[in-house]
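As you look at this complex, bear in mind that one protein chain is not there, while each of the others sits in place.
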Amino acid sequence: MLDKIIDGNIRAVSRAISLVENDGQDKEALIDQLYPHCGGAVVWGVTGPPGAGKSTLVDKLIKRERARNHKVAVIAVDPSSPFSGGAILGDRLRMQRHATDPNVFIRSMASRGHLGGVAGATSDAIKVFDAAGFDVIIIETIGVGQTEVEIIEISDIVLLVLVPGMGDEIQALKAGVMEIGDIFIINKKDHHGADKLKTEVEYVLNLKDTKNSESNPVVMTNANLDEGIQNLHNNIYDYLETIKNNQQLKANRKKRLVSEIKNILTAKMVEQFGKFVDINQEIEKWSEQIYNGQTRPYQLINNKIKSFIKELQKNDIEN
Amino acid sequence: MAKKTRILMAKPGLDGHDRGAKYIARALKDQGYEVIYTGIRQTPESIVQTALQEDVDFVGLSLLSGAHNELFPKIVELLRENDAEDIIVFGGGVIPEQDIPVLKEKGVKAVFTPGTPIDEVVDFIEEHTKT
Partner (left out) sequence: MTDKKEISREKEKWEKTTLKKVTDRFPEMKDEFTTGSWLPIKRLYTPADRKADNYLENLGFPGQYPFTRGVQPTMYRGRYWTMRQYAGFGTAKETNERYKYLLDQGQTGLSVAFDLPTQIGIDSDHSLSIGEVGKVGVAIDSLKDMELLFEGIPLDKVSTSMTINAPASVLLAFYIAVAEKQGVSKDQLRGTLQNDILKEYVARGTYIFPPEPSLRLITDIFEYCGKEVPKFNTISISGYHIREAGSTAVQEVAFTIADGIEYVKAALDAGLDINKFGRRLSFFFNAHNDLMEEIAKFRAARRIWAKIMKDKFGATNEKAMRLRFHTQTGGSTLTAQQPNNNIVRVAIQTLAAVLGGTQSLHTNSRDEALGLPTEKSVQIALRTQQIVAEESGVTNTVDPLAGSYYIENLTDTIEEKVFEYLDKIEELGGMGQAIEKGYIQKQIQDSAYKYQREIEEKERVVVGVNKYQTEEEPPDDILKVDPELRNQQMDKLEKVKEERDSKKVQKSLQSLEKAAASDENLMPYILEAARNYATLGEICDVMRNEFGEYQESIVL
């Protein structure tokens, strides 16, 4: 399978992504094997409120990337229903004209309430695409909430898409989402309030940055009409050039690796503990005990962990 | 993490009546499936490429314009050419009973005509989901 993936075989890549999404048995081995082949791709994160026009924008960016002869992968993340666990994944509808281009690969992912956060699955999917030789990997997700912020932090460059008239621009500006944006896009620039929004965004950017806000460009587009996209594209490449040269890109990737290792470590620790105790089953009991005053949160957990360590030591001695 | 069943709902050809496809997509989502919906006016080629990229288990085709005899088998054929005959194809829409045996012969696993309760579609999917 590894060879086929590196070759860029569509089915192999596709199945590998399913494997990492489903946390299959062979996932870990696969990721480790793919690792040496990674590092060539640049990851763009595109986020913003629903209705901002992200998918339409991505469609136009794909066009521009293909004009540069780049292989493009897109991961479009959408929320799963908290009730049924199912999802309707429709982002690719706006990019479907690229469906038969062999150098474009679009994959829809549902957030699925992943234990490790969908960020984990996305991060692994990126490695698959990276190893398969894609030049640019675009991740698209709605920018509301912690999960999405996690996803976006996987990206080398974050494009935040806003639209005038949504009424909640100020909220978005204050919600910390401004912290993660690298390039700010005012889409539907023909709409009433676009210039005002641009001014507001620039104002907030000035506040947050003591450096000059040249490093965070604010760009106007109308994705539907394909306006302002070339300018956006140029800005993306200028920004990437800058962070490559000032080592910021490298530093960010290392930081991300730190996060990833921490996440894997945490997940694995919990997994090991889970071999000792069926967490899902026991946790109900534990919460009852705490609720009834029979024990306290830290007391309970510390005791369980003590027992766990004892068990490990016992096994060690026996072995 | 249990594997989620992924289903592509597609409208091949020029027919723009998407009420049925959208209903099925929503109903299947309510059943817990992941449904990829690609909108109207899809060519057989784009449907098949999408099915491959999305690693779907099923492809559901909705068509009301009478072009099913040409387009459904074409899609089955393209899946086969791409080594993807394990992806199960089912169809629905305005399809006369007489055409169904031929479609099945050509590889369409099931055809759900107007008036079919959604439970039948769900049962079919559950039955054919590989564990």
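Lettered A and B in written order, each chain numbered from 1.
Just so we're on the same page, a contact is a pair of C-beta atoms (placed from the backbone, for glycine too) under 8 Å apart; a residue touches a chain by one contact, two chains touch by 3 or more.
Since this is a predicted model, take the numbers as computed values, not measurements.
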item	value
On chain B, residues whose C-beta touches the chain left out of the figure	13-19, 22-23, 25-27, 37, 39-41, 43, 65-71, 94, 96-98, 113-115, 117-119
Residues belonging to chain A that touch the chain removed from view	51, 55-56, 59, 88, 90-91, 93-94, 97, 224
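By our rule, only the chains that are shown with their structure count from here on.
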item	value
Euclidean distance of C-alpha centroids - chain A vs chain B, Å	30
Residues on chain A engaged by chain B in the complex (per definition of touch)	10-11, 14-15, 17-18, 21-23, 80-81, 83-90, 92-93, 96, 99-100, 105-108, 110, 112, 114-115
Sites on chain B touched by chain A in the complex	1-4, 25-26, 28-39, 42-43, 45-46, 49-50, 52-55, 82-84
